[in-house]
Each structure stands twice: as C-alpha cells, then as structure tokens.
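Only one protein chain is missing; all other protein chains are in place.
Labels A, B and C are assigned to the chains in the order they are written; within every chain, residues are numbered from 1.
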Amino acid sequence: MTKLKWGMIGGGEGSQIGPAHRLGAQADGHFSFTAGALDVDPAKGKAYAQSLGVAQDRAYGDWKEMLAGEKGREDKLDLVTVATPNNTHFEITKSFLEAGFNVLCEKPMTMTVEEGEEIVKIAEATGQVCAVNYCYSAYPMVRQMRAMVEGGELGAIRTVVTNFSHGHHAAGDDATNPRVRWRYDPAQAGVSGQMADCGIHALHLASFITGDEVRTLSADFASTVEGRVLEDDAMVNFRTEGGIVGRLWTSTIALGRQHGLDIQVFGEKGGVRWASEQPNQVYFHKQGGRIEIIEKGEDGLSDDANRMSRVGIAHPEGFPLAVANIYVDLAARLRGGSANYPTAVDGLRSMAAVYASVDSAKQQGVWVDARPPMFQK
Amino acid sequence: MTKLKWGMIGGGEGSQIGPAHRLGAQADGHFSFTAGALDVDPAKGKAYAQSLGVAQDRAYGDWKEMLAGEKGREDKLDLVTVATPNNTHFEITKSFLEAGFNVLCEKPMTMTVEEGEEIVKIAEATGQVCAVNYCYSAYPMVRQMRAMVEGGELGAIRTVVTNFSHGHHAAGDDATNPRVRWRYDPAQAGVSGQMADCGIHALHLASFITGDEVRTLSADFASTVEGRVLEDDAMVNFRTEGGIVGRLWTSTIALGRQHGLDIQVFGEKGGVRWASEQPNQVYFHKQGGRIEIIEKGEDGLSDDANRMSRVGIAHPEGFPLAVANIYVDLAARLRGGSANYPTAVDGLRSMAAVYASVDSAKQQGVWVDARPPMFQK
Amino acid sequence: MTKLKWGMIGGGEGSQIGPAHRLGAQADGHFSFTAGALDVDPAKGKAYAQSLGVAQDRAYGDWKEMLAGEKGREDKLDLVTVATPNNTHFEITKSFLEAGFNVLCEKPMTMTVEEGEEIVKIAEATGQVCAVNYCYSAYPMVRQMRAMVEGGELGAIRTVVTNFSHGHHAAGDDATNPRVRWRYDPAQAGVSGQMADCGIHALHLASFITGDEVRTLSADFASTVEGRVLEDDAMVNFRTEGGIVGRLWTSTIALGRQHGLDIQVFGEKGGVRWASEQPNQVYFHKQGGRIEIIEKGEDGLSDDANRMSRVGIAHPEGFPLAVANIYVDLAARLRGGSANYPTAVDGLRSMAAVYASVDSAKQQGVWVDARPPMFQK
Partner (left out) sequence: MTKLKWGMIGGGEGSQIGPAHRLGAQADGHFSFTAGALDVDPAKGKAYAQSLGVAQDRAYGDWKEMLAGEKGREDKLDLVTVATPNNTHFEITKSFLEAGFNVLCEKPMTMTVEEGEEIVKIAEATGQVCAVNYCYSAYPMVRQMRAMVEGGELGAIRTVVTNFSHGHHAAGDDATNPRVRWRYDPAQAGVSGQMADCGIHALHLASFITGDEVRTLSADFASTVEGRVLEDDAMVNFRTEGGIVGRLWTSTIALGRQHGLDIQVFGEKGGVRWASEQPNQVYFHKQGGRIEIIEKGEDGLSDDANRMSRVGIAHPEGFPLAVANIYVDLAARLRGGSANYPTAVDGLRSMAAVYASVDSAKQQGVWVDARPPMFQK
C-alpha cells in the first residue's frame, strides 16, 4: 500500500488546525506530507514546511505558487487540504478543483450560498473529491448512530435535538480581545456569528445521523453581550424533508459547557444520545426497555463504526482521530473503496441554512426555506 | 408548636399525587390530616379518609359537603389541598378561597387565563394563601440557584435554557392506552398537551430562579405521534421583562430521558446547571474559573436552601421531600414566618404562557405577548 | 388502619438523627409519636417532646423514667427507637427488650461482641422485634439488587467490592474540633474509628445484597492524620460463608468523595453497581450484553423494591425516606405482614467484624474469624 501524496494550504506554525490536519493525514499512514503553502509569510511557510519534511521544491510561498508548481507534475498530489482563513476557502478550493485536484476544505466551505453552488457544480463536473471537514461526523459512535437509524433500530425518526453551546466567549472582553471580537463583526465574520461557526456542525450531524436534510427552519438569534452585532446565542427549529422535527441551540456564552456539542435522536422504537465530551459511548433507550450504554469497540457495532476506531473497547479515542477518520475515508475513496465523508453538498447546505437562519431571525422567526436554490423543487 | 390542621380534596386510594401530598404535609410534623373528600365515590372516599386517621365527621363525600361542613367550624382547617382532576381546580379553589380557607392547588390552577385572573383577584381580595404546587421550585438546590442569582453571583443573566422532556409517551399506544390518550385530546386536556402538563414546570423554574417573568414568546409545536391533536413536543423561545433570552424544550417522546427536567442559567459572571434526576448538586462555572460542584448541605449555602434540607451533605433528598418543602413554606407562612412559595400569580402566568404558546404555534411562531392581560401594561 | 404508637429515646433538639427518625416514623402515616425521652437535660427533653405533640404525661426526663412510665400502660408503645450516644445503646435496648418492647436501635447496637450476643439472645427469647438502623439496606434499588442476586440474575456471586469513604475528617483539625477528635480516641470511641462508624454499613450492605455472611477477614488499618490513635483509613479483605471474595475500603480522609458509599457485586452472569450519591439507579452489566441502567420505579422491579418506593420512575427518593423505609418494614412486621429489616443478629455480626478487623490489623493482616463466637461452628 503506497502512501498517498498530500499537500496543505494554511495551517502554519502556531495554528491549531494545522497540526490537527497533519496528524489526521499521517496518523494511520495513509498520506505522506508532500507539499505545502503553510503561511501568509512566504518565507516562514517554506521554512516551516521543510522542517516538517516537505522537500524544498514543494515548499511554496503561497497557494497560487503551489497550484502552479503542482499542476503539471507527474507525481501529482492526491489530496489538497485548504485550511486558510474562511474568506479564502472558496477561491482556493475552486482553483484546485478546476486544476484537477481532490480537495478537503475546512468549514465553512464558502461565505455565500452562490459560491457554495458554484463549488458543488464544479465538483460534480470534474468528478474530483471535494470534501468538507465536518469531522464530528467521523467519530465512531456517530457512525454507529447513523447505522442504527439506517438499519431501522430507532424506527421512523420523530425529533432530533442538537446543541453546540459553549461558554468560551462569555467573558465579554471583546473590546480587548481581537480573537473573539472579529467573530461578532459582520465586516469580518459575514452574516452570522455562532450559527456559522458552530451551529453548522450540529446541523450537519443531525442530517448525517438521520440521513435526512433540513427543508425549512425558524430562527431566534440573540446577541447577549453588549456590542456584539452578530448572534452569540441562537435557537433554530427546523423540519427535514422527511418531516422530522428539529431543534438546535448554539451559544458561546453558556458557561459550564466546555465543548458543548451533543445530539439526541428520538424515533418510534428508540432514542439515542451522544455528546462530544464523552464520545465513546452512546446512550440508547429502546422503547419498552432500559437505557443501555453502547461502547465503542463492543461486538456487533456497524462496519462503519468499526472502521473509524483503532483500539479496543473502552480505550477512549478523541477529536484528533476523528479528524484522522476524515482522512481514512478520503484515502479509502481515493483508493477506490467505499467511503462516507462530508462533501461540497454538505458545505453548500450548511451555508444555505446559515443564510436562512439569518433571514428568519430578522423576520422574527418566520419559517423559511433552508435549502440551497439548486435543491429547491 | 401545635400542628396545623390540614384537609385534602382528591388524592383517593390508588392515586399517586395523594400519598405525595399526605407525606408532604405530615413528614415534618407541621400538619395534621384533619379532613378530606378524597374520592369521586363518596363512600370510598369517606372510608379511605378514616382509614388514614381522619375523624368520621370530617371524612366527606365530596368537596361541596366538605366546604359546608368545615366552613362554620371553630377548629377550622388551616390549609386545604386541591388535588382533583384539572378541570375542577378552578371551581373548588375559588369556592374555598371565598369561604375563607387557605388553599394549595395542584397545577394547572385553572383551565383558562380568565379563570386564573379571577383566582388571583379573589386571593388578593381575601388575603388568604393561594398556592400552586410547582414543587420543583422547592428543591434545596433550586433555592440555592435562586439565591445565587439574587446575590449577584452570576452577574446579569443573559440566557436561561430549560427542558422538561421525557419519553414516557413514546410508545404511541394511544389507541389502547386511555391514560395517555386523553392528554392529546382537546376535549379532555384543553388547548395544550405537554406544554400545559410539563412545560409550565420548566417555565416556572426559569422565572423562579431568575426572579424575572416571561414577557413575550414564540412557539413551535409538533404532534409527532400519529393521531395526536395536541402537541407532544414543543419548543418555546421567550424573552423576560428584564430581557433575558429563554429557550424551553418539552417533549413526551424523548426516549432516554427518564424524568427530563433540567435548567441552565447563564450570566455575565457565571453559569449554573441543575437536573431533577440528580437534584442535590448544582454545577457552577464561574467566568474564568473551573466548573465546581455545589453540594446540598455544604457550608455557606443560602438560608433558603438550608431551610429546604433535612439531612447533611451528600445524603440525597428527593422529590417527595420537595413536595414536603412546599408545605414547610406554607406552614411558615401560616405561622407568620417568612416563606417563598408559588402563588396564584404563578398559576395565572403559566396559563397565560400556555395560551400564548398555543397562539404562537398556530401562527407559525409569531412572537406574542405571554403575560396575562392584567399584567400587560 | 390505626397508627402504631411510637416512642423515642435521644434525638433531642439540634441533633441530626432525631428529625430523621421522626420523619421516618411519621412520613408514611404508620406511626404516631406518642412518647419520648429526648434529651440528657430532662426539662429540655420534656419540653421539646411536648412541642412535637407528645402528651405531657408521656414526655419523660430520661429513659429509665420512660421505661417505668410506659411499662404498665395498656396503650403501650408499639416501637421504641434508641438514638442515644453509642455507649448507652446496649443498656437501653436490653432494658426495653426485657420489658417487652419492640426496639429499633441506632448502630452500633453495642460496644462489644459479648453485649451483642446478649442482645441477640434476649431478642430471640422474647420474640420481640430488635432492629438496627442499617438504613442503606432500605433504599429501593438496594432491595432490587438483593432480589436480583436471590433470583439468580447475576449467577453465583464471585466478588463484592464496597466502599464507604468520604473526606469529611480530612482537615486534620482534631486538636480544635471535638466533634472529630473523639472518633479517633479509644477512650471515647472504643476499639475502632472509621471501620466501626462507616465500614459496618458497607459490610452490612455486602451481606444484605449477597445474602451471605462474612466468615473470615484480613484488615489493614492506617491512621493517616497525625495524632489519631484509631484508624481513619482501612481496607478489609474478606471471604463469606459461601466463598465470595470481598473487598471493603473505608476512609474519612478521601477528599472528593462527598458521601462515598458504593457497592459492586460481580457474579457469573452479571454485575451490578450502586452508589448512595445517586441512589435511584443501578448499573447492570449482563455477561455478553451492554451496561443497562435500572431505574427505580420502572416496570418489573422486585416487590421489595416497589414497596420501598413512593413515587414514579425518575422521581428521585433519598436518604430520609430510606430511613422511613426501615419504619415501613417495622410497621409491616408489627402488623403481621412480611418484612425485611436489619436485626440484632446484623448488629452483632457487625461488632464481631469490627473486632476481627482490629485484631487482624494489629497482627499485620493475618486472616481471622470474623464471626461472633455463637455463630462459629
């Protein structure tokens, strides 16, 4: 099994997402770190890439240089990860897709729905992989819940309730803390604060697990910290194409929630609950039975859950290996195997839901269509 | 300390609420069970009351007989508990109040807002006690959270998130299960299902702890089980008079939640979380600090919390003694001491919020005034 | 159903155990508080008893006066609770038993094994009830575990592991804190500190749930706080008559454990785990299956568990009602029904185990017989 060749844009020294992707790509031996344009400062980026083992001629100063340098090569990159600032995702992803590369893009894939539709069309036209890093969907037990829904263990799903609410922006020190301030400033963050930043992870999970997509929604946004323009606390009620009732709460001022992503899915025959802070267990309540604790690694889990796990029962696995699981799936796909990873369509749907939420919230919660125009019938 | 004289209407043999009230009234030695009209079947009610120690001449066949019998006595009852079917609460409570009795009414206090306003006016006019059994507000640690908010430990409150969602009606066996069916039938249950049954407990807690009242709300109701007319899953977003953002989810199909009442309150300086299934702890996250576990019975709790607790730290106390705490407070009030118990005004506000939720849900979540007309300025 | 007549010795104003017994006796309406000698100060005791509703002529100055006054009455007490200082339990219990009263004695029943054997013999000879307040055995879910063992759901039991370790004496302020100091002083506390105070509760639970008695043990005692003569941290390994392996750890310096009583029972077919801090759930792992959460109040629990519970599933019940359950059982017994409560034999066995532990610990953990002489074959 030869290693696949992997390159990265962004994720320079000191970034948090960079190491996560490098570990993710390399942990299981699937990808070899072959090329990179890691920093806004070309010299720093080149030096850093080389320090990480990238050959000098494939350590680039910026993404355009990298695109030019890699495009013609015979030993072309198998996958390019885009982990740059949000507002550059669209241009870079588009450019690499058009040049024939497979891309894994950090979320959000784009800043607008229109851009999202464009990426989806390009990806479809080229047949290249365009994945988006909704890495929570790659936790083994999230896969298990999806398999349980798909296999009918929960019966028809009635309601899904998901939260991504933490308290890490509760200090209210926006004035002196630029790392927080920009998130609530439309000029820097776009149309939405927390819904675009975290809410879309929860929304993606809801769709991923239920296998159903959001059709309409109603949102209530609040900016609870003085001076914030964009929302730091939002509630979104939704209905899926299949009629599932959805509830999503996302917040950044929820002191006492350290990570704060969780999801509950309730069906006719049973309910499941999972929380990212204890990711190796699912609480399963079968109608008429007791609550059972499903453990990662136990006998009889779905193939998809097993594929996402490296060690035996009760040995916990965590976030970095969930990111790695995205790469596991991409490697499988690139090698022609079966895989299940978030795609450009997921990236597009998220953006449509964010815009729909903003729209609904501005209109006092009126129900709006949450689908991208291209998927509205 | 002489015992107070207590009478009860409803709560006959086999009911669950009857024993809870009898234990509640008698556990701490405050009340003596003196009179009762316990059953729709007069003979059974009389016999049962006497078997519980009520004198023959104060064991009544129905509430009208009891009212007539007790009204003129010198050794009049100090408190009458009304624990009859919901649609009789108004008439009985009103009649006893007008006859000069103090009343503890089970929730919901009335079936309509108009009735609620009438009770409030009578209670105010007579000066009699009219309490409503929102017993979750009498857990020691709920009192502690209220004291923390009042004392400024959390700073100005930004958001309160509360749920009362369980899975005990998930079977979908309404057709053959009359104990479930009536709850979703407007002819029997009134305008609302789960919001009126459980949602109002959560809403009361939110108001009780924050010391702030709901002003406006937007609701999304769903009937997820086929054949149900009234809602079995509801989301209510609200704003309080003081501008707090509120989120309330209530459901009866949430398999995996055994009791399902919990509340989180987020302020500028800290957040707290409490769940009825583990009622003796509060998780407290002070801004900038770690999550701390506040234990019932630890040193330094509020007087109100201590008053509601009987045994030392880490000896758990539970639901029946929360009911008893309502009686502790009523006894204190009747003896002229300081007390803090849910009143007719709380009963009225609940009913107004239920009607507002129904109204909003019918209009696709439009925001409506949630206050009783008499409190709208 | 007439109320049973109940009297109490000790438990005066300000004590913690007094209110627990009064609530326990009266909460469910089984007993009427009829006589008492509540305080070492006769005048205070009489006044306090009357303030609690005891008639003047049955409010006594001390236990001897009470014994004299109650002995000849036609309307004799049905049950006398002894809640005085430990070193008086034997004399009072003996005297009342011999006078024909039924007794519920606080633990430890006696200070020596010889005294314990004497009580057992008297109780057997008279046929009177002599119960000991091992109240943890009266939690509904403890009864459920016992029923599961008895019914074979766990198969033959292999190992039982129990702890009663808290941190409430970790401050090490013995010099200035007399409420802690006496516990580690042989002159005041007897031969053992924490083993006699809390360890015996855990040991009783182990026997109660497995239905098997301790035969031999090996102990390791430590006095971790300077100046303490008696142990504040002890480990006892034991074997039961039936060959079950036992492990018991008890400590008072275990900071982080607020109550600290828990038990795990492991059998051929399954294991269960219960903790007093979350007393309404049992975690049950059936061999080959998943961990299940058994909830107090769920369908299908044992009769004994149901009898110990007052409210429905997921409404928590706690310590004061576990004490009340001892009275529930005593009332049933006094009325001729079936009951299951800790007896003088349990009290005796505890004392024998304490002395055996002390003996073993002094001999560097040598294994010793843990049975009272009268039960050694």
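Definition applied: a contact is a pair of C-beta atoms (placed from the backbone, for glycine too) under 8 Å apart; a residue touches a chain by one contact, two chains touch by 3 or more.
Just so it is clear, the structure is predicted and the values come from calculations on it, not from any experiment.
For the chain that is not shown, the touched chains among those present are A, B, C, taking the whole complex. Summary of contacts with the chain left out: across C:Thr2, C:Gln56 or C:Gln364, the touching residue is C:Gln364. The residue from C:Ala35, C:Val272 or C:Ala339 that touches the chain not shown here is C:Val272. From the set A:Glu118, A:Glu268 or A:Glu317, the residue in touch with the chain omitted from the display is A:Glu317, counting the whole complex. In the complete complex, the residue from B:Glu13, B:Asp185, B:Glu292 or B:Asp359 that touches the missing chain is B:Glu292.
By the touch criterion stated above, the residues of chain C touching the omitted chain are 158-159, 161, 165, 167, 170-172, 218, 220, 222, 224-225, 233, 235, 237, 245, 247, 249, 251, 253-258, 264, 266-268, 270-273, 283-288, 291, 364-367.
If you put the missing chain back, the residues of chain B touching it would be 284, 289-295, 298. Contact between chain A and the unshown chain involves residues 1-3, 16, 19-20, 22-23, 26-29, 33, 51-53, 166, 168, 258-260, 276-280, 295, 310-321.
By definition in this document, only the chains that are shown with their structure count from here on.
Taken pairwise by the contact criterion, the protein chains are fully connected, each one touching every other.
By the residue-number overlap criterion, the interface of chain A with chain B counts as same, with over half of its numbers used by both chains. We define each chain's centre as the mean of its Cα atoms; on that basis chain A and chain C are separated by 55 Å. Centres computed as Cα averages put chain B at a distance of 35 Å from chain C.
Rounded to a whole number, the gap between the C-alpha centres of chain A and chain B is 42 angstrom. For chain B, the set of residues that touch two or more other chains comprises 258.
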